[in-house]
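I am attaching a structure below and will ask some questions about it afterwards.
Yeah, one chain of the complex is gone here, protein chain that is, but the others are all in their spots.
As written, the chains take the letters A, B and C, and residue 1 is the first residue of each chain.
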Amino acid sequence: MGQIGVGLVGHEFMGRAHSHAWRSVGAVFGPALLPAMAVLAGRTPDRAAAAAARLGWASATADWRDLLTRDDVQIIDICTPGDSHAEIAIAALEAGKHVLCEKPLANTLAEAEAMAAAARKAAANGVRNMVAFNYRRVPAIALARRLVEQGALGEIRHVRAQYLQDWIVDPQFPLVWRLRRELAGSGALGDIGSHAVDTAQYVTGQRLTGVSALTETFIKERPLATVSAGLAAQAQEVETGTVTVDDAALFIGRLSGGGLASFEASRFATGRKNALRLEVNGSLGSLAFDFEAMNELWVDKGGTGFRRVLVTEPDHPYAGAWWPPGHGLGYDHAFTNEIADFLDAVASGTDPAPSFEDGLRVQRVLAAVERSAANGSMYTLVEES
Amino acid sequence: MGQIGVGLVGHEFMGRAHSHAWRSVGAVFGPALLPAMAVLAGRTPDRAAAAAARLGWASATADWRDLLTRDDVQIIDICTPGDSHAEIAIAALEAGKHVLCEKPLANTLAEAEAMAAAARKAAANGVRNMVAFNYRRVPAIALARRLVEQGALGEIRHVRAQYLQDWIVDPQFPLVWRLRRELAGSGALGDIGSHAVDTAQYVTGQRLTGVSALTETFIKERPLATVSAGLAAQAQEVETGTVTVDDAALFIGRLSGGGLASFEASRFATGRKNALRLEVNGSLGSLAFDFEAMNELWVDKGGTGFRRVLVTEPDHPYAGAWWPPGHGLGYDHAFTNEIADFLDAVASGTDPAPSFEDGLRVQRVLAAVERSAANGSMYTLVEES
Amino acid sequence: MGQIGVGLVGHEFMGRAHSHAWRSVGAVFGPALLPAMAVLAGRTPDRAAAAAARLGWASATADWRDLLTRDDVQIIDICTPGDSHAEIAIAALEAGKHVLCEKPLANTLAEAEAMAAAARKAAANGVRNMVAFNYRRVPAIALARRLVEQGALGEIRHVRAQYLQDWIVDPQFPLVWRLRRELAGSGALGDIGSHAVDTAQYVTGQRLTGVSALTETFIKERPLATVSAGLAAQAQEVETGTVTVDDAALFIGRLSGGGLASFEASRFATGRKNALRLEVNGSLGSLAFDFEAMNELWVDKGGTGFRRVLVTEPDHPYAGAWWPPGHGLGYDHAFTNEIADFLDAVASGTDPAPSFEDGLRVQRVLAAVERSAANGSMYTLVEES
Partner (left out) sequence: MGQIGVGLVGHEFMGRAHSHAWRSVGAVFGPALLPAMAVLAGRTPDRAAAAAARLGWASATADWRDLLTRDDVQIIDICTPGDSHAEIAIAALEAGKHVLCEKPLANTLAEAEAMAAAARKAAANGVRNMVAFNYRRVPAIALARRLVEQGALGEIRHVRAQYLQDWIVDPQFPLVWRLRRELAGSGALGDIGSHAVDTAQYVTGQRLTGVSALTETFIKERPLATVSAGLAAQAQEVETGTVTVDDAALFIGRLSGGGLASFEASRFATGRKNALRLEVNGSLGSLAFDFEAMNELWVDKGGTGFRRVLVTEPDHPYAGAWWPPGHGLGYDHAFTNEIADFLDAVASGTDPAPSFEDGLRVQRVLAAVERSAANGSMYTLVEES
């Protein structure tokens, strides 16, 4: 069993989740290549060092460029906000490092195209790229894909995909980076809508070919993130800033196989915490999934009623590496599964999926959604790669 | 307690459901006006007579026009396909008969407008009109309306309304009247989409102001209805006809209060039998409903989790007239509730809801959907009344 | 199609439910014998007359004995509290009237035995008897029975049957007749536990052969029923009476086929309104049901996950006589189904089920439960018929 060095960029939510996965993957999957958690990069030296110590990285740096030249780093894992993805990923690929990059691939279509081009070029030299659409590695989603692939659903007629959260319902919730276009690229659309699009395309094995869209920003001004709630209450005037992204995006479209699809991404769905929901109806059967009950896949055959499959059996995707039947997985396990697949691809010299190309494909959908929304919801074709 | 004579036109599915309700309403609600089930009209004399005998009507006729002149008929209940609604309803209103008419109000916007005009004119003389959007009288839907009206949800951000069935998934299912535009007006859109639209508008108390739409006919040719499945299998060539309505309709739009809404109507959602589903997200809470579990309303307050309310308590709408808590109602009870309200309105000299005007409002949405679908999904305003 | 005269005794909850069924059965099922709703008997003349008018009975009487001699009464339907079942049923059977009797069959084992003996004697003369365990006619329960009968579950290992309500949780709820042994026979045990026992025995096709039991009365004194809540609050001393029945009964036991079973009946299960719940686990599959979602049967085959069957398909028990798939039934429909079967049995000269003998079988279980509870929970055999 060989070893391979890993450098991580970013140590907030995604950095924590990825670290947990890098730490766990060896014991759970016994991969051909064992990761050595070499270095963590973060902008502030003290915070990066503290995070490295806590999350299990051997060293820390305040400059992610250090990772490009270190011999003990063969993989660079990018967990920063979207505005720095392109710069880091392209540099890493050019330096010959395998890259795992958080989603959405980029903040703009141009950036995504540049990243995909860099990935293609690097791939010619055996350098691997992957975009971290983690939900593909939820066992229930992977099983859904398998069932569609096996033809269990027949011809796909309908997809209903929603990603619903409620964490910014309160108008006093501050203007965090995810609400600013210059950092996040878009709002609910890119942050969570991208997952809905990737999951739908992955499970059906089809592409979304055109869309008609509506977007909305319900709360247009919010307190600046730096003002604490307590101070805000006392202050006569709270400084506010403008929300420059969508709060919600709705779109309908057509699939490459002739079916119809509807999508919704919102952080204003009170009571829904992390409801990535997918329904697929085919001529022979149907599937339903809600991430809030992530271990369950609901499967209908021939209209006879939905069966609740607890996706924890040894022959279910990923489940065999974990615990016995009925002993479900949680949010972070999908990252461990994802990294196991990434390591396997690197070890076996194959291209992991979803690739930057897949990430670009999602980006093209997001771009078409924004164009349609800006153009009277006119049906807008998704650009072909 | 007075009596009031009723004449019914049509004795298929809706005629059976309405008859059950006319028969039950007295014992359950003890209304101020007791219905006398005077006469049933059906096109074929023998079949009309047999239906009258079985369904509890005192007499039968093969000509619905007989009802216009009978002294023992003060109410005419129209349960025919949509192509005859306008003619019968307008004649009935002009004859001074109160009219209850099945939905959708009409097959075309022009017909619906003529009906609403006739209704307005008759109303000046105390003649009442009602369109039978029965789902408004499902206790859970009525409770949903009550909660929104009381402000429990705050500002409405999202509506998700779907009406999903699967009875024509099989390409060998024949070309019944509901699949022919000249009889049904439209397909899933008018038959079940109209319910979704009315329910969403009723529960939110808002109007859908514009839509962007996609429609599709998945199976374009079907065996003629007169060919039995057995014969079809034997025959070398089965005679087929063209499906002239939509199999499915998807649309997104905006509500008069500023929220976003998505709609879907399909008879190709394998495994969904009669899933009229509604979700409403507001700034203070949310609601969720699925007719397949019609006695349950799911209510969230402030994002604390959805509570399953079994809508069978004495203080819930309609429930007190029926059985003790937990003893749920079925499909037909909504018709009995509806007719109780209709009789109350007639008895008290008030206008029942939903009126023909409400039916017209739904019709305008359906028309906008068809226009948008025909026009590249362009966002299309719903015409104001 | 012939007619048959019916007399009903009692017009409270059960009288209302049965009346609804007698009124509906003709139109829904078109039975060989159409019921003529001849007479309603109630103790107070005025109230009986008012109930007859409202519920659709042609006449009323204050003396149920009148029904014994009326020529227009061939069926006597007993909807009184349990203390009068034996007297009325035996008299009716001896008078040659077919008898439908509410459950539990009687308040004591001795009464039940006398009733079963009278039924056997009358049956020799073609007089039919049936005990109204209505839940057998819920389509989902009937489908469960069918599946077990067909062997879909294999060898039965476990039954879990509960009937949970919460209507007497409040200690101020008054001492109604159901809380007094002299009228009700027992408490939760007889009122709802009897349904759980009958449903379990019916679905499995097996008998409960022995039990070990615990019973409890949580609230031992309650306000007398005649004291209104308002007065009670004002009064310095509210007159109370002693609860003389069980508030809850738990028992475990063995089935004739070698499986284990557990039962619980309680009206103190806060939040459960009418939760008759049944789970059956067999060597090849399992079933689960909850009356609070009465149109759903959950079916597992071989441990592959529970399928939610919406029991509304044409080939499901009773469902074909009602509405299309997905258009569910309510509480009262089971009574209509039951009466349709009763009428069919009378018309065809066969014995309906469940018979008084089946009612006696349940009564023997209730008696064993009470003996075990009084005897240190000692395992107690259910007496063989």
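Quick note on the criterion: contacts are C-beta pairs under 8 Å (C-beta built on N, C-alpha and C of every residue); 3 or more make two chains touch, one makes a residue touch a chain.
Not measured: the values here are computed from a predicted model.
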{"item": "For the chain not depicted, the shown chains it touches", "value": "A, B, C"}
{"item": "Listed residues C:49, C:117, C:176 or C:260, member touching the removed chain", "value": "C:260"}
{"item": "Full-complex contact with the absent chain, from A:4, A:17, A:90 or A:373", "value": "A:17"}
{"item": "Touching the absent chain when the full complex is considered, from A:48, A:86 or A:294", "value": "A:294"}
{"item": "Residues of subunit B in contact with the chain not shown", "value": "299, 304-310"}
{"item": "Contact footprint on subunit A, counting only the chain that is left out", "value": "13, 16-17, 19-20, 23-24, 26-28, 30, 54-56, 165, 167, 272-275, 291-296, 310, 312, 322-333"}
{"item": "Touch residues of subunit C, complete complex, unshown partner", "value": "153, 157-158, 160, 162, 164, 166, 169, 212-214, 216, 218, 248, 250-254, 258, 260, 262, 264, 266, 268-273, 279, 281-286, 300, 302-306, 376-379"}
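As a working rule, only the chains that are shown with their structure count from here on.
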{"item": "Where subunit A and subunit B are represented by their mean Cα positions, the distance between them in whole Å", "value": "42"}
{"item": "Separation of subunit A from subunit C, taking each centre as the mean of its C-alpha atoms, in whole Å", "value": "55"}
{"item": "Centre-to-centre distance between subunit C and subunit B (centres being mean Cα positions), rounded to whole Å", "value": "35"}
{"item": "Residues of subunit A engaged with two or more neighbouring chains", "value": "304-306"}
